[in-house]
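These notes concern the structure reproduced below.
Only a single protein chain was left out; the remaining protein chains are all shown in position.
Per-chain numbering from 1; labels A, B and C assigned in written order.
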Amino acid sequence: MTATITRGLTGVGAALAIAALLVLSSGKNPLVAYEALAQGAFGSPDRIAVALNKVAPYLLTALGVALCFRARVINIGGEGQIALGGLGAAWVALTIPAAPPVVLVVLSALAGAVAGAMWAGLAALIRLTRGVHEVLVTLLLNFVGVLLVAEALHGDLGEPGAGFPQSPLLERGAWLPKLVKGTDLHVGIVIAIVAVFVVHRVLWHTPFGFRLRVRGASEKAAAYAGIDMHRSFMGVMLISGALAGLAGAIDVLGVHYRLIEGFSSGFGFTAVSIALIGGLSPLGVLPAALFFGFLETGALAMQRAVGVPSPLVSVIQGLTMVFVLAAIALGGARRRV
Amino acid sequence: MIEDILAASVRIGTPLLFAALGGLLSERAGVFAVGLEGMMLAGAFAGVIATWLTSSLGLGLVASAAGGMALALVVVIATQRYGADQMVTGLAVNILALGLTSFLLRGFGARGEAPVLRVPTLAPWPIPWLADLPVLGAVLFRQPPLTYAGIVLALGVAVWLARTRAGLTLRAAGENPYAVFAGGTDPVRVRALAIVACGAIAGLGGAVLSLQQVGTFTDGMTNGRGYIALAAIIVGRWRPMAALAACVVFGAADALQLRVQGFRLPVSSYVIQMTPYLVALAVLAGVGRSARLPAAIGVPLLRERK
Amino acid sequence: MLEMRGIEKSFGAVRANRGIDVSIPAGRIVGLLGENGSGKTTLMNVLFGMVRADAGTITFDGRPLVHHTPHDAIAAGIGMIHQHFMLVPAMTVAENVMLGWEDAGAWLRHDAVAQRIAETSTAYGLDLDPHAVVGALSLGAQQRVEIVKALLRGARLLVLDEPTSNLSPPEVARLLPVLRKLRAEGRSVVFISHKLQEVLDLCDEVIVLRDGAVAGACPVAGATRETLATMMVGRELPPPLARVETTPGREVLIVSDLRALDDAGVERLHGVSFSVRAGEVFALAGVDGNGQAELADVIGGLREAMHGSISIDGDDVTHATVTRRLRAGLAHVPADRATTGLVSAMTIAENLALRESDAPPFRRGPWLDLAATRALADERIAAYGVRAEGGDALVATLSGGNQQKVILARELGRRPALLLAAQPTRGLDPGATRFVIDQVLALRAEGAAVLYISTELEEVMAVADRIGVMFGGRLVGVVSRDDADLTTLGLMMAGAA
Partner (left out) sequence: SAQSGKVAMLLPGSINDQSWNAAGYAGLQKLKAQGMEVAYSENVQAADHIEAMKDYARRGFSPIIGHSGRFLSAAQRVGPEFEKTFFLVGSGSGGAKNVISIDIANEQFGYLVGVLAGRMTKTGKVGAVAGLEGLPNMIASMGGFRLGVKSVKPEAEVRVVYLQSMEDPAAAKEAAFSLIAAGADVVAGKLNAGHAGLIQAAKEKGVWATGRSLGHTAIAPERVLTNINEKWDEVYVAAVGDLKGGKITGGYHAYGYHTPAARGADLQYNEQRGFNTAVPAAVATEIEGLKKKMASGELKVKPTKDDARGGA
């Protein structure tokens, strides 16, 4: 464990060293830039709040992806499932705005989870009944899901006259409660961390989790063990979709307070990365998601503070992923299933 | 009308075809080609830069291939040398390429601002006599050079995979790399070369966009085509000519979508834009046969290191 | 011809080879013996360049092999047929032969190669269709593919790692002359096997490994099974468990007119009917590929029955799930232990829970009861003599024999009414084989019904009360143990009776 962390940090170091050369070549001082990065990520309670808010949806979605990949179900449909989750949450929040606040926020979040699960369930259904590989189905449904949100915002859910495809602002009762006064930190991160432990418990301590692991380790052994491959496929997809949908709902109810086109852009693939870097283990996904959330927050702040060109944010992110992966893989510990 | 749609399908399908062919080589050798998007982007970028610097489209094409290869090398080192997960490495190089191309482009402008590099595009090369055929002439024989190259490449890859020993070895590396090793060839090298070839070909796919269709480079100009190419590979079940067909079908769906929008329909453009994806799903679901991935795809080769 | 001196090889803490010296003369067949995990495969992998030795030297034909790869080994004239075949199942025989073979041409000469495969297989009596897809071939045929591969590459030293483990007696009977023919041509053969009789029949001399070191070497002339076994184990094997007389009771398994398709959709089982009584071992003998695998799969619930019925203790389970069959009292030792019977990346304890994670003692309330599972694992490890560090050891780190013991511990440990055992001793050393047979007999004595599927006639004769022979997807005859003799059984298996 500590060895893995050490190697991971070495990877980060190597990536930052290379990126430093690029920063230098753009005429900025890398030390100043990295100081700004650190400040931007950890510099104040508010910065940490921003990062944690970013972590929450990543974490939830990555948990679902990790469960799926464990069961050797290659669900790369996080993006679409998040989008549908946001859509479901916004729809409920806008449909019953008069509901009591607690009821409203809970129902909206649940609606997000249900919508995400349904979207994933649709993919699973196509896979199971028509044999189209899930990689393909989930990938294609991502595009459709994002367009569905656009269509909804173009239609009834959209705010008339808004300068961008977005819904009206949701009732206050639908907003996720704040955790810390004076910051934007909302309860999403708590929900996500609870989910980490729940998923961990399910994966390692329930017969269902056991079946998922067997299924992922050997399809033949799973059949021999009497595992219903269709049911477990559908099961894990529904769970993963619900987690992603909840992530979408949390972003809508906690950050934007409305549905916005493109609010989930890129989340799905980031979640896949987090799940894999986290070793497909719920407890491993937690540090991986924190790492991504803080790195992104810090890097964006660095861009604003020091004025390094914005593409460098992507460069740093890409380099860090490659180096951390390589460094961790070099450790080469065989993973238990 | 039909001629116009077919010609458009071929045009839209061409960049996808290159990426799909490259990705197919990588995946048949056992390495997920998630990095296609980035390789295309790197190729599109390098092609424009080289053409702009040298005023030679030929050198631009060479640079496109080299650009894709450069990114592929990152994949090779991470996945083959260090055994990093193929899928995340692919996603990572996509992000890297997006940032790096944009960053480097700024290096060509004053004050770190991105310049607009305008280059000539590859003009169509009508093939004498054939170009005058009805329908087929416009669809197939009045195309710019990379389109021909794509079709020839698809045929070439198909024949190469099926008929050469190298092709056989590559396929075996994706099915059972240990058999390749026992047969006296280093499967890691085979995979590495396949990834590099994938980069070169996908890079040319980027050149189709930047040098053949648009004549400039803009940030992120591949816009997800690498992922569509991945879908085309699966739809084509990892066979070159079938992948070509899949790319043309994707092209046709998009071409139709644009033309359908031109009529007055009671639904919004957002719904119409969904149709290519829904059509792809419907066709696949209709065919209803499952695809078999190369048996050893994604499986890292764990070999002793000394 | 071959000299290996001081070969050392460790995998982590495991010293698989500790200073092994062997020499193989030209034109000889040398048997390489040893218990499971004694280092045979490792030694040969070192020779072939699959793994690199920590120390030691190799000289082949007077030339040293240093830091060599399989490519160099092949070029030098060494051919190896691996314990786990190095074939690509999705490709044809011809394609597999051409893989990595320069003579196949840069542009593959399909027809010429097919021609040469046909010629070679005729010359050596190997019977291979160059255009068949390897994945659809029986293991015996796959092995012949490996042999053709090596022959076509001009191997002068052929290493066969447990070539007969997966073969039926007739297939073995076809293989041995091939090897003798090679010897007659002046080539050498290293023959690894756990079947001592074969070794005595075929080899000129034997080398025995124990715990990664050479325990002895001797010419075959004068050796007996007992002396070889003693050399391998370092002590004498106890006599086999005595068969107790049982009176067969009720019909536990009734199979009637069962038909089934194989993976490719070809009908492989053309209507098989039989029953097995309590306290009885019914053995099914037959050459691989005559429907036994499909039959076992259908009874085990891994394959759909196309027609016919199966009942266990009066319970019609023809279309039941695996779970229901388990509840009806079925235990199943599948032929393919590595990927079907076990999850090798899981622990021994988890593998014991594999088929019953939903029931006590593995489950308590909604949770897995990990403590109880671990306790059970320790108990079974002791009872079945599994050589492992404990219940948390990964199955992948066990030797083949110990992996088989884990399956037996799970399946027999449930005190089944019916045991379905398919090829349970495949690849096991004599000691481990003895253990398995003893366990089966003990179960019989307790009154269970046993369906024992094996290609080993000798083993079948040792355990069975009645013996059925499968040929061409049909049960072509059933004889009682007392009426059976090897010759007629062999003829029936060949479809001649």
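The definition used in the following text is that a contact is a pair of C-beta atoms (placed from the backbone, for glycine too) under 8 Å apart; a residue touches a chain by one contact, two chains touch by 3 or more.
It should be emphasised that the depicted structure is a prediction, and the values quoted were computed from it without experimental measurement.
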Touch partners, limited to displayed chains, of the chain removed from view: A, B
Per the touch definition above, residue among A:Arg172, A:Arg231 or A:Arg304 touching the missing chain: A:Arg304
Touching the absent chain when the full complex is considered, from B:Gly107, B:Gly137, B:Gly215 or B:Gly298: B:Gly215
Selected from A:Ala15, A:Leu94, A:Met118 or A:Val255 as touching the chain missing from the view: A:Val255
Absent-chain contact - pick from A:Arg72, A:Arg130 or A:His154: A:His154
Hidden partner chain, touching residue among A:Leu16, A:Leu37, A:Val50 or A:Leu84: A:Val50
Absent chain, residues of subunit B that touch it: 1, 4, 8, 11-12, 15, 102, 105-106, 109, 113-116, 118, 121, 209, 213-216, 218-221, 223, 254-255, 258-259, 261-265, 268-270, 272-273
Positions on subunit A contacted by the hidden chain, ascending: 46, 50, 54, 147, 154, 158, 161-166, 169, 184, 251, 255-258, 260-263, 265-267, 297, 300-301, 303-305, 307, 309-311
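Here is the rule we go by: only the chains that are shown with their structure count from here on.
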Chain contact graph, described as a line, ring, star, complete graph or other shape: complete
Pair of chains with maximal C-beta contact number: A-B
Mean-CA-position distance for subunit B and subunit A (Å): 28
Computed distance of Cα centres, subunit C from subunit B, in Å: 45
Multi-chain contact residues (two or more partners), subunit C: none
Subunit A: positions in contact with at least two other chains: none
Complex contact set, residues of subunit B against subunit A: 74, 77-78, 81-85, 87-89, 91-103, 106-107, 112, 219, 224, 227, 230-231, 234-235, 268, 270-271, 273-274, 277-278, 280-281, 284-286, 288-291, 293, 300, 302
Interfacial residue positions of subunit B with respect to subunit C in the complex: 163-166, 168-169, 171-172, 175-176, 178-186, 292, 295, 304, 306
Touching residues (chain side subunit A, partner subunit C) in the complex: 204-207, 209-211, 213-214, 217-218, 220-221, 223-226, 228, 334-337
